[in-house]
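Note that this complex is displayed minus one protein chain, with the remaining chains in position.
Entry: chain A
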Amino acid sequence: MSKTTEQVRQSLAKRYRAEKRFRAFGIASIAFGLLALLLLFTDIIGKGHTAFFEHYIQMEVTFDADTLGIDDATNQDQLNFANYDGVIRNALRERFPQVQSRGQKRELYSLISTGAGYPLRDMLASHPALLGQTRTLWLLADDDVDQYFKADRQGREDSRLTPEQKAWLTSLDDNGQVKKEFNASFFTSGDSREPELAGIWGAVCGSFFTMLVTLLLSFPIGVAAAIYLEEFAPRNRFTDFIEVNINNLAAVPSIIFGLLGLAIFIGLFGMPRSVPLVGGIVLTLMTLPTIIISSRAAIKAVPPSIREAAMGLGASPMQVVLHHVMPLAMPGMLTGAIIGMAQALGETAPLLMIGMVAFIVDVPAGPVDPATVLPVQIYLWADSPEQSFVALTSAAIMVLLAFLIAMNTLAVFLRKRLERRW
């Protein structure tokens, strides 16, 4: 065996060892990442899954005209001002006639959510004949009651409820007058001070409109800027200066963009506060550098031979870009847009500055209605003192993640389709 072969053999063993080590490092890193993801998901789902269900209490409710304080169930005004809490209280008193003292009565009334009256109004509005009749209804329980039923033995002992309240609940439960149902209102209603009434839909709509504005503004502007800089701009000091500043802009803390939005769009231009339109514009400024930088990289990656071929056939620079460069760079541009949008979706700080942190109960119907967005909603709920908001916060995080996954899936799908076309 020649000397070289021997040397090669020796170094081979070393090289293979190094390769194995490297592979092990890679696998370890991926395992670490997956573990972190798993922990995150277990924690969030573990805390949040209870928020998707809530408890209802069965009551014999009498639509008593005197208690409601109305005489005509077809009159909208009367329906709006009727005393539904009164009938619910009557029902509770009838169910527990032994409760006499004022303090105890107040404790009894607090078992039912303050929002339980709204469904009664809707029932009465659609069936005016119900006035004066008695119905067996499921009423939404208060969040403390909800927590009590969701808690384990230890949790039940620690509950804020008084021993009397616990006794009443036990009696209701034993009679089969308590049920657990899917919390549909979480997905259909806006924010509320009462955890059992609070929903995520307002924030989802707010996020949707904000993202829509951001996408509609940042993608065309970003792509146009990238194409101009890559394909048309002369190389000189001025364009170098622009390039440096775009890179700098990508590194500016996001709250600065919020301050800018507050000063310029709201202060100077007098745009309304707390609206997705302004939020979208601010996030556009934040997303633009990401989209420009990645679009430029995608354009650079288009082989020059394709440009030459098109130009050699007599295509104008604009045609070269539209027919060849853009379609080939589109998947890369979309990737940039996804990253930018994902960043924007999770952004809280700049939106705090422009007032999207306000407590807004109504679900926004358009980009100029006051709204909040998912991450801000999470921040608001995490900040609330009621126990039930812990679960709601985690549930909202799940919704945010689902929103993100849906957005990315759509983008990946679009990218795949565009790639197949070519």
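In this section, contacts are C-beta pairs under 8 Å (C-beta built on N, C-alpha and C of every residue); 3 or more make two chains touch, one makes a residue touch a chain; residues count from 1.
As a convention for this text, contacts and distances are computed from a predicted model.
**Student:** Between "Phosphate transporter ATP-binding protein", "NAD-reducing hydrogenase HoxS subunit gamma", "Acyl carrier protein" or "Fe-S cluster assembly protein SufB", choose the name on the UniProt record of the chain that's been left out.
**Tutor:** Hidden chain identified via UniProt as "Phosphate transporter ATP-binding protein".
**Student:** Pick out which of A:A226, A:A310, A:L351 or A:A396 touches the chain that's been left out of the picture.
**Tutor:** That would be A:A310, which touches the missing chain.
**Student:** Among A:S192, A:Q319 or A:Q343, which residue is in contact with the omitted chain in the full complex?
**Tutor:** A:Q319
**Student:** Provide the residue numbers of chain A that touch the chain removed from this figure.
**Tutor:** 234-235, 303, 305-316, 319, 323-324, 328, 422
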